[in-house]
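Apart from one protein chain that is not included, each protein chain of the complex appears where it belongs.
So, chain A:
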Amino acid sequence: MLRARIVLTLYILFLMLPIYWLVNMSLKTNTEIVSGLTLWPHTLTFENYRRIFTDSSWYSGYLNSLQYVALNTVLSIALALPAAYAFSRYRFVGDKHLFFWLLSNRMAPAAVFALPFFNLYSAIGLFDTPLAVALAHCLFNVPLAVWILEGFMSGVPREIDETAYLDGYSFPHFFVKIFMPLVASGIGVTAFFCFMFSWVELLLARTLTSVDAKPIAATMTRTVSASGMDWGLLAAAGVLTILPGALVIWFVRNYIAKGFALGRV
């Protein structure tokens, strides 16, 4: 037991040190950062954070990011729900091939799609809108959502469907009124993973936006200027991108293990 404690403590220390260092940097002035290594901020300052919250080109990046992440999560789940139901309940021509093909898109490298997506979304006039990024992220999030939801739905006994049909429920009525509440925790877990993968992705999000819908992660590259790196500001922006994720994990902490338990991530 002691050995387990040591392994875990060391690992958590390893995880936390770089994050601590980022927070440490964000609370320092740039003069302190470049003048020598200090283990904690000697001249504590919140100036870096203040600059982010008062400059609209900074905080609008957060709003843009949250906008397309939310849009993508809703889209992915809405589209994946009926499909996952079909896969968990019926056999049909080509079902296995279709499932594999969907899954393979989860593994497709974003770098391959960057340029064609740029052409595609420019051609249909969606370039530089949150909708473009949300649609682009569907490439990997929709297959993922189908995969996770199918696992949860297969856990619901089929007798429930049959009873509902015998009772005269139509399919849409049954699906919304009876079935969806039964897989509510599955929908929650799926939403978590859709949020996660849309939030952390940058290559596509950056390629598909220029000014109006620019995600926060791309705004961060601005701190590299002619006068050198603004390390404090960069660190503060970094800390602020960790917070939404940390908040979401805290809310779903009891479901994470369950979602992973299905082994479908």
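We adopt the following convention: a contact is a pair of C-beta atoms (placed from the backbone, for glycine too) under 8 Å apart; a residue touches a chain by one contact, two chains touch by 3 or more; residues count from 1.
The criterion applied here is as follows: contacts and distances are computed from a predicted model.
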Name per UniProt, for the chain absent here [options: "Aldehyde dehydrogenase", "Iron complex transport system ATP-binding protein", "CoA transferase subunit A" or "Carbohydrate ABC transporter permease"]: "Carbohydrate ABC transporter permease"
Contacting the left-out chain in the complete assembly, out of A:Pro116, A:Gly168 or A:Pro181: A:Pro116
Residues of chain A (touch criterion as defined above) contacting the omitted chain: 3-5, 7-8, 11-12, 14-19, 21-22, 25, 33-34, 37, 39, 75, 79-80, 82-83, 85-87, 89-93, 95-96, 98, 100, 102-105, 107-117, 119-120, 135-136, 138-139, 142-143, 146, 196, 199-203, 207, 216-218, 220-221, 231, 234-235, 238, 241-242, 244-246, 248-250, 253-254, 256-258, 260-265
